[in-house]
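To start, the structure itself, in structure tokens.
Removed: one protein chain of the complex. Kept in place: all other protein chains.
After this line comes chain A, so read on.
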Amino acid sequence: MALRELSSLEKFLGLKKPNKYSTQGGKKVPVLQNNNGPALIGLVTIASHLVREAKRPELLGDRAERRAVVQQWLEHRVTRLDNCSKEEVKVILKDLNQYLEDKVYLAGNVFTLADILMYYGIHHIVMELAVQEKERYLNITRWFDHIQHYPGVRHHLPPVAVLRNRVYPSGHH
């Protein structure tokens, strides 16, 4: 899963030569074999590395504050979102929905790596949401739809249908 994600990211970044990956351990942590240095381990580490390699540092944030926010959501992705239990999903969605209330992207007004990896990581959850739930997590749905239509991001993932008009007259309680 993480490997397909990284290959999609490579395509998005326009990296010409695809890298060689393997996985490590029961959790299938991705490993990047590197010719001129030690192997890199971990999704966030590798993804950040690829972004620098593609000379797109702005995707990691153009200033310290933004870099920190991006970093934080990348960490959130691998620590909270991945392998979370069913009960946790609800809390995660609720919190993220509230966070996105006044934001276009996770780091505010600019698109970053955080959006890409959070999108990849949350895709299977959003996919399962019923229409009513999508309306309950309106901000997530809006952000998600935005990212899946962001040029070059979606790649390996099927699009998730998002209704433009509300089905449930007032979904949030």
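As a working rule, a residue touches a chain if its C-beta (ideal position, glycine included) is under 8 Å from a C-beta of that chain, and two chains touch if they have at least 3 such contacts; residues count from 1.
The definition used in the following text is that contacts and distances are computed from a predicted model.
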So which of "AP complex subunit beta", "Mitotic-spindle organizing protein 1", "Acyl-CoA thioesterase 17" or "Methionine--tRNA ligase, cytoplasmic" is the UniProt name of the chain that got left out? "Methionine--tRNA ligase, cytoplasmic"
Of the listed residues A:18, A:108 or A:152, which contacts the missing chain in the full complex? A:108
For the chain that got dropped from the picture, name the residues of chain A it touches. 26-27, 29, 37, 40-45, 48-49, 64-65, 67-69, 71-72, 75-76, 78-79, 83, 85-88, 91, 94-96, 98-99, 101-102, 108, 130-132, 167-171, 173
